[in-house]
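In this view, the complex is presented without one of its protein chains, the others remaining in place.
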Amino acid sequence: MPMTDSWQTAEIPGPKKASLIIKPDIADAMIRRARRPIMVVGHGILEYEVEGRKLIDCLIELSRRGKIPVVATASTNQEFLNRGFSPSALMPAVDLANRLTDARWNGLDGKDSYDLAIFVGLPYYMEWTILSGLKHFAPHVKTMTLDCVYQPNASWSFPNSSIKDWAANLTCIVANLGD
Amino acid sequence: MPMTDSWQTAEIPGPKKASLIIKPDIADAMIRRARRPIMVVGHGILEYEVEGRKLIDCLIELSRRGKIPVVATASTNQEFLNRGFSPSALMPAVDLANRLTDARWNGLDGKDSYDLAIFVGLPYYMEWTILSGLKHFAPHVKTMTLDCVYQPNASWSFPNSSIKDWAANLTCIVANLGD
Amino acid sequence: MSRKGVNIKIKELNSDIAQLRDISLTIGAINNDTWDEPMGPTPFPSLTTLRNWDLTLLNRYKPFYLPFCDLCCLCTYGKCDLSGTKRGACGISMPAQQSRTVLITACIGASTHCGHARHLLDHLIEKYGGDFLINVGDTGVEVEAPVIRLVCGIKPVTLSDLEPVLDYCENQITQLLAVTHTGQEGYQLDFESKVLHAGMIDQLGMEVADIAQISALGFPKADPESSLADLGLGTVDTGKPVILVIGHNVPPSTEIIDYLQKKSLTSDVEVTGICCTALDITRYSSKAKIIGPISWQLRYIRSGIPDVVVIDEQCVRADTLQESAHIRAPLIATSEKNCLGLPDRTDDPVDEIVHDFITGKQTGALILDPVKVGEVAVRTSIGIAPLRKKHKTLPKDTDAIIALAKKCTQCVLCRRACPNDLPLPAAIKAAAQGNLSGLDEIYDDCLGCGRCEPPCAQKIPIHSLIVAAAGKKTRDETYCIRTGRGAIQDVEIRKVGGPIVLGEIPGIVAFVGCANYPKGSREVAEMCMEFAKRRYIVCTSGCSAMSAGMYRNEDGKTAYEQYSGHFEAGGIVNVGSCVSNAHIAGAAIKIASIFAKRPLRGNYEEIADYVYNRVGAVGVAWGAMSQKAAAIAAGFWRLGIPVVVGPHGTKYRRMLLGRSDKEEDWYVYDARTGKKVYGGPVPEHLFFAAETKEEAMVMIAKLTMRPNDTSKGRANKLANYIDLHKRLVGGIPPDVHLFVRTLSDVPLTMKDEIVTHLHDHSWKENPIPDPTLLKRMIHKEKEG
Partner (left out) sequence: MSRKGVNIKIKELNSDIAQLRDISLTIGAINNDTWDEPMGPTPFPSLTTLRNWDLTLLNRYKPFYLPFCDLCCLCTYGKCDLSGTKRGACGISMPAQQSRTVLITACIGASTHCGHARHLLDHLIEKYGGDFLINVGDTGVEVEAPVIRLVCGIKPVTLSDLEPVLDYCENQITQLLAVTHTGQEGYQLDFESKVLHAGMIDQLGMEVADIAQISALGFPKADPESSLADLGLGTVDTGKPVILVIGHNVPPSTEIIDYLQKKSLTSDVEVTGICCTALDITRYSSKAKIIGPISWQLRYIRSGIPDVVVIDEQCVRADTLQESAHIRAPLIATSEKNCLGLPDRTDDPVDEIVHDFITGKQTGALILDPVKVGEVAVRTSIGIAPLRKKHKTLPKDTDAIIALAKKCTQCVLCRRACPNDLPLPAAIKAAAQGNLSGLDEIYDDCLGCGRCEPPCAQKIPIHSLIVAAAGKKTRDETYCIRTGRGAIQDVEIRKVGGPIVLGEIPGIVAFVGCANYPKGSREVAEMCMEFAKRRYIVCTSGCSAMSAGMYRNEDGKTAYEQYSGHFEAGGIVNVGSCVSNAHIAGAAIKIASIFAKRPLRGNYEEIADYVYNRVGAVGVAWGAMSQKAAAIAAGFWRLGIPVVVGPHGTKYRRMLLGRSDKEEDWYVYDARTGKKVYGGPVPEHLFFAAETKEEAMVMIAKLTMRPNDTSKGRANKLANYIDLHKRLVGGIPPDVHLFVRTLSDVPLTMKDEIVTHLHDHSWKENPIPDPTLLKRMIHKEKEG
């Protein structure tokens, strides 16, 4: 399938569509460039494996290496806790996203606003609508998704990828960040 | 601008979008392969020049070389007549398109149905809607547009092109066809 | 659902039963004892009552769907991809989804007119009393409400009699809108039949609104010689305080006029209007001035001329508050339907509101009391005019234009956002080099929508550049318009009925609706004059009525000055605002009922069958853009009147096109013999989008043909069709043989060439039937 078709066929956004993360460096650069990134992790991550590891382990590493606070939605927290990792916040995705639209919101720690929000693991269609909300109403926040499918409403998204390509990319992103 | 964005920004079609005529050969192949092509020429052609020639002259040549009957819409006929060329039919675009949706319509000459309809020179948005009608309701007819902008609802379309690139392509298509 | 009950109101204002008094038992139907016509078969038709008639039409003019999107996004199962033969999660197919969208559109349109009618009627009854007599024409109008009589089978005498009509409309709109719910109607032609029903309901709503306001507000009463009003931006005396009214609901504006009069300020303050409120306010006072159609909203506000902006409902740009704030003109919102987030100051003292406006403490307010609006608007305009000094947002001079144009990076996003794909980047490039002619030319084609501006990363106020570049043109916009006359007189109908049905008058062409023109206003004026010159009866209404007047001929005369306002061959008849469209439908109905004496009361099918087969009327909505326009068109279709729209009209999601090449589609009953006979492809289409004005004109001439045409009439219609085709397309129309039934149909002056054509097309003679699509009309047919 075409790289930049919406994964769910009919979820066509309009003229404004995500740029592609074709190479890991792109994502790395974005994350490095971000002043205050945040990562929202949905329950879908429990299903994926990345090169034999659970995706959640990969994200924990990403959070640690990139110093990116994690917001766990739904029941995702339990899996983090099982791994001895405490998310910075537990909060529904719509609630967090709604706060992101407020340019004066100073974040979970009350210090400053976020300028990059990374989403991963929400149901495709729900991530689609939430990213749409942010695309239109949070111009001060760039968004990125780490899912293996194209999310047109993000600022940056992977293309629709095979699990293998995607896993390689993701591993690479995490590895680079440590440096 | 991206090659396959709709020319009028908001005219986003949905999942089903036109393939690109990137090289003249593609269009040539389509025309050659067609059993019964037809060309619908709108009033917009009077505005364009192709390498110093009027587009209409180029289309007349295309019609002659490709043996493609021409339907002139609106007042386009007058320009053809001025050039000593008689279109096969004078008919509004919506009327012709409506007939094309009828798989049992045997064409202007009553002989057989068309399998390729080439559109050029209608107002962009009107060509867009008419091609949409054909995309959905004339599955037996492939459509092509020769305009210099991307028409997502056609089966094949040029990308958004500079007049120069487009003119070169068009001249090449016409030249090839004679062979 | 049959809704044949008649409603009676009891005023019970804030009371429980003990205080019940003022019980007004005016029963609509009771007035019917003045109407001795027996009830026809279909009073107050329900959703399916006229389904057979609809399907008869729709099978001849099958919808050609033009999806504006591959998707449906109506419910949370979606979005559903309906391309190809796919069905949505609710099981719906693409054709049904398109027709459902059309039905939603038509329901929005009908609800807008009916909601407006209710609002207006409630107001007029409150002010003038329910017993106020309906009077739409002092002389010569006995059939005061042809649509109501036809559809509902009642004859309204007082304002209160109109209430049951609106009850019925509201009920049917609710039923129709329900049909669009996910998982309900599943077949496109049944949706389409309901679209036609919505159109008919819409006509009722329009008729109620217009006859109520004509009666109570003293608008011209079917007056062919209603006065001329000023039209155009150039007509405004900018030395005075200027009030701008925008919208469709006239009471706040009439209160402005009344307040001015009461305070003897009439000549001190300019009252100017845009859209239908403008048309209606000139029906109330010919001192008011019309600026132009909807496309003038941005340019006029940005010109800085208005000191106060008063908006009511419908066709008010959603950014009016922002735009008027930029020119420091306070905005008064007057309708519950359009509150714009403004504080409700209905109950505050006038002094305070005026003070807050003049001091700039408040940029806008909601005032739901029209009388208070009148006073606030006038006093604010007088107070604020010297302070704001016509502050404008247009670039102040050529240098300013050039400076702005220089910022352009030629990214083309403005052009790509322009509905008319106008060549903005090239014009701006030229402007940067000091040549404003490109921008000035664009002014003529520009819709005034402002869509070019927001995409510009350079923040160039592109529309303002265009308007400023065309400064001379705007100052020269000094035209005039015949104020809306309202209904057509019964006597006029009696006079033209014969000539129309016999074809001495080749047809009635009505130019109606909005200003979403592909190439500017002027084309409407040109078409009007062409058809008037050819001695068609030309009608106008709404934004089109204004456009028709925005052009002067060599002698410096506008269309309204050149042609009479009589409903006669060569007349240009401005009926009025959008709701006045009911009178155009009404005229067609009256030809059937008054001239041809067909029974009217609750007898929809027969009348529509008559109109369809015999009355050569065509509606033209060259710039139709709104949901109301869609509903108005649907009302015409059900009556059998074809409608031509401009190229943007393809976005209405479908055309209703006939297939002139399929002989089997064009059989009618001959009422005399009962036989099915070929009646010819007339009218060829029911809903047709033309690519250009020229294509439209040829089609209009063609669509006035009817199977009933006498040979003389057909020859006259053909002569116009052929002549226009020759001139605008070139050559004899290739399909002319389809419209010649006997050799006497051939226009004399064209005999030779046509006969040659006939021979080339193995033409055969056909009899002229006494045509009907209704089996039950066989043998019942009387002369008409």
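Residue numbering begins at 1 within each chain, and the chains themselves are lettered A, B and C in the order written.
Note that contacts are C-beta pairs under 8 Å (C-beta built on N, C-alpha and C of every residue); 3 or more make two chains touch, one makes a residue touch a chain.
Treat the numbers as computed from the prediction; the structure is a model and nothing was measured.
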Candidate in contact with the missing chain, chosen from A:Ala97, A:Ala154 or A:Leu170: A:Ala97
Of C:Ser111, C:Ser521 or C:Thr558, the one touching the omitted chain in the full complex: C:Ser111
Contact residue for the chain not shown (choose from C:Lys651, C:Lys702, C:His725 or C:Arg741): C:Lys651
Hidden-chain contact residue, picked from the options C:Val147, C:Ala405 or C:Leu447: C:Leu447
Hidden partner interface residues of chain A, rising order: 1, 7-10, 12-16, 42-43, 73-75, 77-78, 81, 89-90, 92-95, 97-99, 101-102, 105, 122-126, 129-130, 132-133, 135-137, 139
Residue numbers in chain C that touch the chain omitted from display: 1-18, 20, 27, 29-30, 32-33, 35, 37-39, 43, 46-48, 51-52, 68-69, 73-81, 84-93, 96, 104-105, 107-109, 111-112, 114-116, 118-119, 122, 153, 167, 169-171, 173-175, 177-187, 189-190, 294, 313-321, 323, 336-341, 344, 366, 368, 417, 419, 447, 449-451, 454-455, 516, 601, 624-628, 648-649, 651-652
Chain not shown, touching residues in chain B: 9-12
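Operating definition for what follows: only the chains that are shown with their structure count from here on.
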Centre-of-Cα separation between chain B and chain A, whole angstrom: 44
Computed distance of Cα centres, chain C from chain B, in Å: 34
Interchain centroid distance [CA atoms averaged], chain A/chain C, Å: 50
Chain B, residues touching no fewer than two other chains: 9-10, 12, 14-15
Contacts with two or more other chains, residues of chain C listed in rising order: 70-71, 81
